[in-house]
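Apart from one protein chain that is not included, each protein chain of the complex appears where it belongs.
And now, subunit A:
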Amino acid sequence: MNARYYGRKSEPMFPLFRQGKSRLAGLLVLLLLLILAAIASMIYGRTSITFAVAIQAFTHYDHQSVAHVVLHTERLPRTIIAAVVGAALAVAGAMMQALTRNPLASPSVFGINAGAIFCIVIGVVVLSVDSLTTLMWFGFAGAAISAVIVYLLGSIGRDGLTPIKIVLAGTAMTALFSSFTQAVLVLDGTGLQDVLFWMTGSVSGRSLEMLYPVLPYMAIAVIIALSMGRAINLLLTGDDIARGMGQNVLVVKLLMGLVTVLLAGGAVSVAGSVGLVGLVVPHLMRALVGNDYRWLVPYSLLGGGILLLLADVTARLVIMPSELPLGVVTALIGGPFFIYIARKGVTRL
C-alpha cells in the first residue's frame, strides 16, 4: 500500500517558461505584478485612497491630510512587511521542499512556525524580553529546534526520510508547541489579546522598526538561496549522484537548513504564524518554470510577495470595518491546496 502510494513517479512537467529568455521575461512579469499588488495594498482598505493621492503623499507630504498619514504610518509599513514576509516564507518553503524531497513541506506544516512562536512567547511572557533584536533570536532558536527535531524524527527508520513520517512529526510538534504556548499564555493571562492576534498571523499594526533587525539576516539567507540554485538541482538528482559529482552534500543540506531557519524564524517574529504560503507558492511557481532551482528561487521570492500582498488586501476587505488575521486567509487558500497535493499522491520531488 505504502509502496504504491509513494512509488509513482511524478508526471513530467511542462512548465510555461522553458527557455532562458522567456524565463527572464516571466520574472519581469512577476515583478510587474508585485508592483501592482503593492499599489493595491497601498490604496485599498478601510480608508480608500485614490492613486493620485497616494503619489501625492510621497511627493508633497501633508501631515494634516488623513489619507497621507494613513499611508505613511499604516499602509506603507504593512505593504513592505507583507511583501518581505511572503517572499521569505515562499523561499523557505522551496528550500524545505528540496531538502526533504517532500511536496507537502512548508514552515507551518513542519512545526517550524509553532516552535518559533513558542520561544518568542516564552521570551515575552516568562523572561520579559522587550528588545526586538533579542526576540528575533528567540524566533530563530525556536525555528531551529523544531526543524532539527522534525527532520530527525522524519528520517529515522528503514526507509529513511519518507514524506508521511515527516508530515506526521511536524503535525505532532505543532500540537506540542501550541499546547506549551497555550499553557504559558493561560498561566500569564496579561496581554493575551495582543499575543493572540499576532499568533494567528497578521501584518497590520506593525511598524517598520519590527522588520529592521530581521532584514539583514533574511537578506543573507536569500542571497545564499539564490546562489545555491545549481547545487540544489544537483542534490535533487539524489544524494549518491550528487556525492559522485563531487558535491559536499552535508554542507549543501546544512546551508539549506540555515536558510530555512533564518527565513521562517524571521518571518514568524515579524508577522506571527502565516501558514501555508511556503507550501503554495513554490508549487505554483513550479508550474511556471519547472523544478529548476536556479529559477524557482527568484520566482518564489516574487510570487510569495505577490500572494501575501493580495491575501492581506483580502483580509482587509472581507469584513470591513474590522479585519481578518492574515493567517486565516492563507490557511483558507493553502488548506485546499494541501488536500489537492495529498490526493494527487505524495511522490518524492
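Note that contacts are C-beta pairs under 8 Å (C-beta built on N, C-alpha and C of every residue); 3 or more make two chains touch, one makes a residue touch a chain; residues count from 1.
By our rule, contacts and distances are computed from a predicted model.
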Problem set entry | Omitted chain, identified by the protein name its UniProt record gives, among "Iron complex transport system permease protein", "3-oxoacyl-[acyl-carrier-protein] synthase II", "Conserved protein" or "Spermidine/putrescine import ATP-binding protein PotA" | "Iron complex transport system permease protein"
Exercise. Which residue from A:A54, A:L168 or A:I224 sits in contact with the chain not drawn here?
Worked result: A:L168
Problem set entry | Touching residues on subunit A - with respect to the absent chain | 1-2, 5, 104, 109, 153, 156-159, 162, 164-165, 167-169, 171-173, 175-176, 178-180, 182-183, 185-187, 189, 192-193, 196-197, 200, 275-276, 319, 322, 324-325, 327-329, 331-332, 334-336, 338-339, 342-343, 346
